[in-house]
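The other protein chains are all here in position, but one chain of the complex has been omitted.
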Amino acid sequence: MDSGNVAWLLTSTALVMLMIPGVGLFYAGMVRKKNVVSMITLSLISAILAGVVWFLYGYSLAFSGDISGVIGDLSKSFLANVGIESKDGIPEMLFMMFQLMFAGVTLAIITSAIAERVRFFSFLLFGVLWITFVYIPFAHWFWGGGWLAKLGALDFAGGVVVHVSSGFGALALAFVVGKRYGYGEHPIEPHSIPLTLIGGAMLWFGWFGFNGGSALVANRIAVNAIAATFIASCFAGFTWMVMSWIKGKPGSLGMISGVIAGLASITPAAGFVDVRGAMIIGVIAGIICFLALDFRMRKGIDESLDAWAIHGIGGAFGTLSVGILANPYISGYAGLLFGGIELFVNQIVAVAVSIVYAFAVTFAIAKAVDGIVRIRVEHEEEYVGLDISQHGEVGYA
Amino acid sequence: MDSGNVAWLLTSTALVMLMIPGVGLFYAGMVRKKNVVSMITLSLISAILAGVVWFLYGYSLAFSGDISGVIGDLSKSFLANVGIESKDGIPEMLFMMFQLMFAGVTLAIITSAIAERVRFFSFLLFGVLWITFVYIPFAHWFWGGGWLAKLGALDFAGGVVVHVSSGFGALALAFVVGKRYGYGEHPIEPHSIPLTLIGGAMLWFGWFGFNGGSALVANRIAVNAIAATFIASCFAGFTWMVMSWIKGKPGSLGMISGVIAGLASITPAAGFVDVRGAMIIGVIAGIICFLALDFRMRKGIDESLDAWAIHGIGGAFGTLSVGILANPYISGYAGLLFGGIELFVNQIVAVAVSIVYAFAVTFAIAKAVDGIVRIRVEHEEEYVGLDISQHGEVGYA
Amino acid sequence: MDSGNVAWLLTSTALVMLMIPGVGLFYAGMVRKKNVVSMITLSLISAILAGVVWFLYGYSLAFSGDISGVIGDLSKSFLANVGIESKDGIPEMLFMMFQLMFAGVTLAIITSAIAERVRFFSFLLFGVLWITFVYIPFAHWFWGGGWLAKLGALDFAGGVVVHVSSGFGALALAFVVGKRYGYGEHPIEPHSIPLTLIGGAMLWFGWFGFNGGSALVANRIAVNAIAATFIASCFAGFTWMVMSWIKGKPGSLGMISGVIAGLASITPAAGFVDVRGAMIIGVIAGIICFLALDFRMRKGIDESLDAWAIHGIGGAFGTLSVGILANPYISGYAGLLFGGIELFVNQIVAVAVSIVYAFAVTFAIAKAVDGIVRIRVEHEEEYVGLDISQHGEVGYA
Amino acid sequence: MKMIVAIIRPEKFEAVEDALAEKGYIGMTVTEVKGRGVQKGIKLQYRGSVIEVDLLHKIKLEIVVDDENVDEVVDIISRNARTGRHGDGRIFIMPVEKSIRIRTGEVEKQ
Amino acid sequence: MKMIVAIIRPEKFEAVEDALAEKGYIGMTVTEVKGRGVQKGIKLQYRGSVIEVDLLHKIKLEIVVDDENVDEVVDIISRNARTGRHGDGRIFIMPVEKSIRIRTGEVEKQ
Partner (left out) sequence: MKMIVAIIRPEKFEAVEDALAEKGYIGMTVTEVKGRGVQKGIKLQYRGSVIEVDLLHKIKLEIVVDDENVDEVVDIISRNARTGRHGDGRIFIMPVEKSIRIRTGEVEKQ
């Protein structure tokens, strides 16, 4: 057991953990004052549900064994047989923890779609089902030795597993839940940009662990990953700023959205592309995620906090870009530019299937939950805000 | 000197440091707007006082030599002879820094009891005395080779040293200081739940260093500790949520309180119990700390921000649970369930003595300070708020 | 490649990254509500600009080759030939990333001088020029093998490169930009002290990576650095508190300013002085930075958020103190107290030249930018606030 | 002159504001308030203790106009602020004896 | 009709509110204000500069009632808001000429 690798993965686990409330704070600043507590609480409960599910059966289903490439088994339920030792590499218990945080972040991201209108109880149910039927399969397919891994599709740190799944899941969820009351009629404005930027700072910071830790060891890949990650985020933030400036003013929410678009887009690629590839990914991410957001707004779709436009589109684009820009010098995989056609095809298949699966299964789960316990609060509850109606609290006295 | 171990302990030290203002922000959101600055400042000065005292004589008294098992000596005052080298293990200077942060966090936790009514000057005096006569002895007894260590009592990362000491200390302090003016007559509500949740996120994050770093090296124990820590916190948060839901609504403050109850409870145990033990500790922590808080409120005791109910009760329970759940596979110690009766007895002795000592000595110190310089502000100063009266500032313009 | 060293520098890079928005939040709390978004955005764009410039040519100019001791060359533009491997030591790509964060923090610090009145577009231009003509030369001179390195001047983690450059740069900038409308006539008060203290906490936390990481490896120097850093900050915070108490009340902004003065002052010294030296530096930093701030206010200079008084004076003092207090036991360098006269002279030369260069070149850049695109907003734009006028956003709805 | 004091739903503010501006009523002073009326009855809880909360966020407009314009302004506000559900708010008409424009010192009397 | 404008201590708000509700006075509009009165005289300081601050947090209630109820409401507020120390606040009675319920358009005149 190499102490340096363990140190880095312990640190990375903590960093990714911080992203879970980070998502909550990021989102919370963008909702109205009356839903600020709700929004942060949805991220807290995402962490908690991920922890509970992962412990009970989630880790096992994702990473223990393999049934026809589709799913794992239950032999590591209750974390039985998950060791704290390791000869080389890192102990499985540590790997389990690192993965657990990813499940939590992903569930937190999807809460974008139900902001300011979800019944808290229904979210508990939805969350458990969604981790079980969407997140865990993806994790198994790519990282647990499932069919996509066998096919040869690559996802370094969760372009599909985290971002496509939550982004396209959010889109489906938004359709099931419907628009917020008054959406499109009167302005629904962010109540605290500083809060959003605090959350954004946590996300940017935590992403060092998210992508850097995905190397699982403190080696050249981890180094490449954090360099690629930060450079992509800077170029994406810059590009988004320019895009929004052309149409109006360079707002802070745009800038941080661009940064996060860059982070989401580089996520699947950070261990495969070089820093110049990262720059290209950043610039393009800044453009297409901006356009996706613009498209969503023009269509009047209330996927409220843009998990789809930023994480979904960014993650999908980034995963495809691996098929183009992967530099064999980094990890041995070659994208189109380096003569690797097969990888490109695999990435297209992976993205296409993932989008369909994430959208369809999330839609089905949301419909089911809605049928059983109503996914949305009553009109009056929405009006007074979820903080009071769901949590019995007011954000600011 | 193993660079991986050093890297992890450097990181852990930084993480624990962040918990000090984290406590301040966590508390600050729960007081009224007019005391927000005061509450955060009490945590800043806790860090500063810990740093000053530790440098001058604190580290030495706690960790250098041993006088009859009761206290250390002064030979490392001014950090004389504290080395920055080490053959195996980590340099003493790094150990000193890690321990210093614990002293700071502990002092910050106890400020719960004096929220919104303490004279800042008196707190300086109290703080120095409290570190000297409560914190340092505990640190010496458990970790500096004092009588409890010799007895064989275990406290992995501060269940007693940090949480029982500050929690029961806070209770004593609350009795000396008395209730806030108007407590029980008119509602005293948290002024900013987002602020509390920002602080809570910092605490949850920092606890990875708190418990993970207490292994002192990046090894299997550190890995077990962070897994146990996070799992306990999730189950405790979930349980608290259920408890509060039964009585009303699942509030965010409840959920984060549950998480912290779980963290405090697993603290003494994270290096001794396995993850299933951690789950049990989490569930029980969520129940008993909830009940303790409820009890405090029904009794009308103004231990304002519940250091006692959460840290005191959680830490005591967790320390006892080591005597029951310690799994010899982890660190070689066996609790009752694994046939180890002696450990159980030691833990009971340790907890009982510690509760009495923390309560009694804190009470005495608080009385002494009150006698000399009044521990509490004048009525009018309390009315306008400590921010203006003690610090000459207003939190929000 | 030693995984422990890589782990620590990866972590440190993330920690320093967090300081960039940390500066923004710290500053943002001290401006009026109408400029809160602007202030944070200036820090975000500082990170982004640093990333873009560093990638394109900045790293290369600072750290690749050497032209007459003055500047590097362009052979590593686009990070060409920056490797992710390393036999011993850490990969160059990681060193590049760590250094990149320093450039970002430094640019963020200088925004103190233009708070609440800068045209955002002009700042983009200023920022690029300033990194190019001030930051990069300093980085090259001290750390890239330039003339000051050859001379033998020491700057452990940026006393000159970061703090003198931004602090004295801020002073020059403040003269060019002029006072805020109404400065000195009506009170301009901090709008959210909690926000400032959140930012301050991030800075204090991040500084562990800033100074600790500057050892570049997880060794005895890193350990000494974090101990020296924290101890200096505690004594400086304590001293500033006492100073301000003598004149009035012990405010939280004073306390955190003192802490940061201590951090800035110990920065150049943390790898050269021992912990007792750090204590002395802390105490003196608390006194002289307090007096510098007082002097600036009495002179009516609107260097609005005191980068000069805290970073400039602190960094200069700290750099000089290396020449006095450097203990050869730590890194082999001897200050005056240990018989080393030459180092003392070198430090004086380095500080004197740096102050002049930073002030003069920043002044020239600011004047140039002002001539081309006006550096300051129109009066009406300043009146409604930069959030609306520059970013089209309101901080709090 | 009269001061028209209108308590309306926050989400109707934009509509009211635009409708007023269209008819040339620009000047107004806006305050964030909380209102209690028929629309009430929610419970709050803080770590266990229960607090009855029945105040909802409203916007208060204060518009001073000449007597002859009162009816038009009241009409514009009423129409644009109405949802037909409890909580739509109230308008109060109060007498103003004198009005001074600070910039010019100009005085308008009843 | 009259508008009763009461400036009270924030910590007395609950008591006043409950007492009013008990007697059937539900409708009211609440604003967070700062007040200056006899109760004053605290100094603030920001990184060295000193600022005199003498404004304290108060709650303003605006309650419109029929003329015959004014005395009762004033009495309820006075009794429940009183501590006997400086800073208890003031109540002002102002004339209201007309009141409109937006939901129904219903008008009540003086």
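Assorted remarks:
Which chain is which? They are A, B, C, D and E, in the order written, and residues in each are numbered from 1.
Here is the rule we use: a residue touches a chain if its C-beta (ideal position, glycine included) is under 8 Å from a C-beta of that chain, and two chains touch if they have at least 3 such contacts.
This one's a predicted model, so the numbers in the text were calculated from it and none came from an experiment.
Across E:23, E:85 or E:109, the single residue that touches the chain missing here is E:85. Screening A:178, A:248 or A:328 for touch with the missing chain picks out A:248.
Where subunit C meets the missing chain, the touching residues are 33-34, 182, 185-187, 384, 388-389, 392-394. For subunit E, the list of residues touching the undisplayed chain reads 2, 5-8, 31-38, 40, 55, 58, 60, 74, 77-78, 81-95.
Residues of subunit D in touch with the missing chain: 1, 3, 17, 26-31, 62, 64, 94-103, 105.
In the analysis below, only the chains that are shown with their structure count from here on.
In summary, the pair subunit A and subunit B forms a contact in which the copies contribute largely different residue numbers, shared numbers making up under half of all those used. Separating the CA-averaged centres of subunit C and subunit E is a span of 50 Å.
One inter-chain figure worth recording: subunit D and subunit E are separated by 17 Å, centre to centre, where each centre is the mean of the chain's CA atoms. Each of residues 43, 45-46, 50 in subunit E touches at least two other chains. Taken residue by residue, subunit B touches two or more other chains at 2-5, 7-8, 11, 33, 187, 189-190, 192, 198, 248-249, 251, 253, 392-394, whereas all remaining positions touch fewer.
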